[in-house]
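To keep things clear, I will list the structure first and then write my remarks on it.
Only one protein chain is missing; all other protein chains are in place.
Labels run A and B following the written order; every chain starts at residue 1.
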Amino acid sequence: MSLTTTDIARIANLARLELQAEESTRMLDQINAFFDIVTQISQVDTSGVLPMAHPLDAMPTMPPIHLRLRPDVASEPNDREANQRSAPAVERGLFLVPKVIE
Amino acid sequence: MSAKLVQGYEVVIGFETHAQLSTQSKIFSRASTEFGKEPNTQACAVDLALPGTLPVMNLGAVERAIELGLALGSHIAERSVFARKNYFYPDLPKGYQISQFEIPVVQGGEVSFMLGEEKKTVRLVRAHLEEDAGKSLHEDFIGQSGIDLNRAGTPLLEIVTEPDMRSSDEAVAYAKKLHEIVTWIGICDGNMQEGSFRCDANVSVRKPGAALGTRREIKNLNSFKFMQQAIDYEVRWQIEEIEDGRAIQQATVLFNPDTGETRAMRTKEDAADYRYFPDPDLPPLVIGRDWVERVRSEMVELPWVMAARFVRDYGLPEYDAAQLTQHKTFADYFERTSALCSQPKLAANWVINEVRRFFTDGARDDDGPWAQEVREDGETFRVPASTLAKIISRIVDDTISNASAKKLFQEFWVAENPVKPEEVDAIIDAKGLRQMNDSSALEAIIDEVLAANAKNVEEFKAGNAKAFNALVGQAMKASKGKANPAQVNELLKQKLA
Partner (left out) sequence: MTELHHLGVAELAAKLKNKEASAEKVTEHFLERARNDVHNAFLAIDPELTLAQARESDAKLANGSAGPLEGVPIAHKDVFVTKDLVTTAGSRILNGYRSPFDATVVARLRQAGMVTLGKLNCDEFAMGSSNENSAFGPVTNPWNTAHVPGGSSGGSAAAVAARLTPAATGTDTGGSIRQPAAFCGITGIKPTYGRASRYGMVAYASSLDQAGPMARSAEDCALLLSAMCAPDLDRDSTSLDVAAENFSRDLLRPLARAGKDGGALKIGVPRGWLSELRDDVSAQFSDQLQRVSPLADMRIMSGIQELMRQGAKPIEIDLPNTALAIPVYYIVACAEASSNLSRFDGVKFGHRAADFADLTDMYKKTRAEGFGQEVKRRIMTGAYVLSHGYYDAYYLQAQKIRRMIADDFQSAFAQCDVIAGPVAPTTAWKLGDKADDPVASYLADIFTLPASLAGLPCMSLPVGLGEGNMPVGMQLIGNYLQEAKLLNVAHQYQLATEHHKQQPGAAA
């Protein structure tokens, strides 16, 4: 499975990454080199095998891990100042961004 | 089954409703969900997606999903999975929304309601849990938007229907019914102005018998009136396009309430590639059957169950029972009143006719008693149930006439302070509304009236029924409205016989 420059452009857009022309080319070559070793997985017979999304899914020595549920209590205090101290642009408590056009 | 065609086209509508759940804290963090606070004061580190933060699931959100599933007769999944929906937007701090994709918590189910005389049923595909995004504020900033993440992480249930609806009327009726249900069972406060209940309408048209047309999605309709307008406009627009030879492109559209038009949003081609995958930070949600049964046993009585009980236990007609159970506050008010005066039929009439008029007259149709706050005395309406019960008792024991009672009630409704039941008698006396029940005094008045209205007497005896009413009127007038109308009728009949 070989990626094309169109693929690279589409993915870069999806991932919100601006790539310079020569960066794009290099990226294409390197990712394709990776996919050369990936092709072998398509030859593996996985019929009947359940996907393993998580190691927690596979630990036979313990009961299956389920989502823990916490009680519905609002215990997190307002810590706006500390939470926003690394923000690039804040005004009146709001994060500022270039205007969002719908 | 009929649905009116529009210019020969069949309208096909499906809804996706986002109901904000009435939990104290967010779905994946412990920040408060209270509305209307200063920006970003209710967005903790998890909500802001600060590096290293992780989601932890809110039990209250899951419980509310179970309640919805039970109310709609859905299947509650024993095991469901959370998935990441990946896209970039400033109000989405992680750059992905935690939602459910392949395996939602609630599957199937249906919503039934009356559309005029016809019973309609809309099938649900699914309902799943997900987190709400923050808000963008555009007004005060030039060329910029201000992002408030207080709302980010508020739990939502996204409720998705099959495309079963065939008119904007039906769609709005569905939305109203769903709204009633979620507020009735208490999982959502239903405040549409605050964004607690938002609907997206998927609309397409086709010639009867043809394949489904391409649909466009009208997003974020937060008022029943706008829903109707938006769908009607969209339908007309689509038909016009088709008639002009243009194909409908799938699109997301917004409704502009000022212009009454729908308009496609700017979309990029791969906006739809959300790259869903199971969220590795959250193991699967498992809901055991015993939990479901416990929720079922503790759930508030559902409206249609209550309506059936009203018919069975109070002997109310089905229609009245349905009217009363349209909103829980009415139903509760009716039952409290009825219990206090032991007059279910009267109490029902009063609630249906007198109480509700205060809400439908001039009120916006998405305003409702759920917006009322419960007062200290535990009451929601301006006339406490105990006071109404007292009024009804005074009708039943002939102290006041029905007409007087109505006037009293309307005055009580707008009084500055709620009128207590023990104050009613004094007010009746002060206003001189006490009916004359003394037959001898009444007889005397009637004799006078008969004497003074000989012409009417003749006409009545000649067969003119209206003349009788005129005599009744005269008698009431002569008694300054204090006569018991039933008694007047009785006595007149006797004397004219």
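What we mean here is this: a contact is a pair of C-beta atoms (placed from the backbone, for glycine too) under 8 Å apart; a residue touches a chain by one contact, two chains touch by 3 or more.
Remember, it's a predicted structure, so these values are computed and weren't measured experimentally.
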Touching the absent chain when the full complex is considered, from B:G8, B:P280, B:G315 or B:G432: B:P280
Missing-partner contacts on chain A, residue numbers: 1, 3, 7-8, 11-12, 14-19, 27, 30-31, 33-34, 36-38, 40-42, 44, 46, 49-56, 58-62, 65, 67-68, 70, 79, 82-89, 95, 97-101
Contacts of chain B with the absent chain, listed as residue ranges: 45, 48-57, 84, 86, 88, 90, 93-96, 147, 149, 272-273, 275-277, 280-283
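Here is the rule we use: only the chains that are shown with their structure count from here on.
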Residues of chain B defined as touching chain A within the complex: 23-25, 29-34, 38-46, 48, 50, 56-62, 82, 88-90, 136-138, 141, 143-149, 254, 265-266, 268, 270, 273, 275, 278, 280, 282-286
Chain A to chain B touching residues, read off their complex: 10, 13-14, 16, 53-54, 56-57, 65-76, 78-80, 83-84, 91-102
